[in-house]
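Shown below is the structure under consideration.
What you see is the complex with one protein chain gone and the rest in place.
Chains: A, B and C, in written order; residue numbering restarts at 1 for each.
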C-alpha cells in the first residue's frame, strides 16, 4: 500500500491558495498539504494585534487586488517548491478580521525540518513583499467602526 | 478594553505541555498560546511518514519517560521564553500514531516573525535531543502489528 | 484606445473611486498619463509612493498603456 504521492501537481495549486472572508483554520491548512511522504510541516500564522501605533483596535479591514494576488502567490509557491521540494499553501483573510484572529497563513510540508522551516519563512517574507493586499482600515477601540 | 496579558505566567506552563494518546490539533495548540499581544505564531508538526528504512509502515508506537519528559520540556520552554520573549507549547502524542498523523507539535507565539520562527525551531531541536521519548515500535504494512 | 484603471486602499480614498475607464488617442506612458489626465491629479504628488501594475504585473512609470489594458494604482503592500 505504498502510496507515492506526486510532488505538487500543478493542477492542485489552486486549492492551496485561499483569499477568503471566512476564518482561517490551521487544521484545515494542514489537511491541504499533508502527505505520508512528508515528515515535517511548518505553519506561520500572522494574527491581528490589539495595538496599532499604540492605539487599541478591535480589528483590521483587509483588502486585496485578488486576481493579481493569486498570480503573485502562484509565482512564490512555484519558486519555493522548486527550491526546497516542499508542498505549500498560502491563505489570507479579507474584509474584517478581529483582534487575535489569523489574517495570514502559510503552511509548508517537507520531508525533513530544515526545508519545511526555510520554505515557510521564505514564502512568508516573499508574500509580504509581493502580494497586493492591504490593511485598508484600522478599527479603533471605543470609537467603534470609524 | 486594552487587555495586556502577562507574558507567560509560570503557573500556566503546565497546560501548554501535553503528552497524550489523543490526536493532536493545530487549532487547539494555537488557542493555548494566542494572545492579542502577539502578531506571529509559528507551529511545527512532526508527522509519521509511510516509509521507514524503505519499508512501508502504517504507524509508530511512541513511548515516553513521562515525568522526566515533562521536566525536560519545562526547562526548554523556560530557556526559549526567556531568550525570545515568546510563549510556547510542546505536545507529543504517545502510543499508536498512524501514518500521516501528527506525533510532535511545537507552537511559538511572539510579537514578530523572527522570534517566533527562531524560538519554534530551537524548541523543536532541543526537544528532539533532550526529551526522553522513543519510537518504540514500527508497525509494518502487510504484516500487521508485529 | 481606452484602458481600465483600478485604485486600491488609500489610492481609492484619494481618487474617491475604486475604478474607471480612461480614453486617450494613443498608447501612452504611465508617467505621461498621470501628467496629462486631470482626473488622475490626486495621485501625482504620491508618485514616489505609488505602486503600479499593468495587467496584473508590476510595472514602472515608463510602461506604456495600450488599448484594453488593466492599470492598477496601489499603495505599498501591507498584508500579513
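General remarks:
Basically, a residue touches a chain if its C-beta (ideal position, glycine included) is under 8 Å from a C-beta of that chain, and two chains touch if they have at least 3 such contacts.
Everything numeric in this text was worked out from a predicted model, so none of it was measured.
One chain is not displayed; in the complete assembly it touches the shown chains B.
Of the candidate positions B:46, B:59 or B:110, contact with the hidden chain is made by B:46.
The residue touching the chain not shown here, chosen from B:40, B:64 or B:139, is B:64.
Contact residues of chain B toward the unshown chain are 46, 62-65, 67-68, 71, 92, 103-104, 124, 127-136.
We adopt the following convention: only the chains that are shown with their structure count from here on.
The centroid of the Cα atoms in chain A and the matching centroid in chain C are 28 Å apart.
Chain geometry summary: the mean Cα position of chain B and that of chain C are 48 Å apart. Note: centroid distance chain A to chain B, computed from Cα atoms, is 21 Å. Touching two or more other chains at once is no residue of chain C. The set of chain A residues touching two or more other chains comprises 46, 124.
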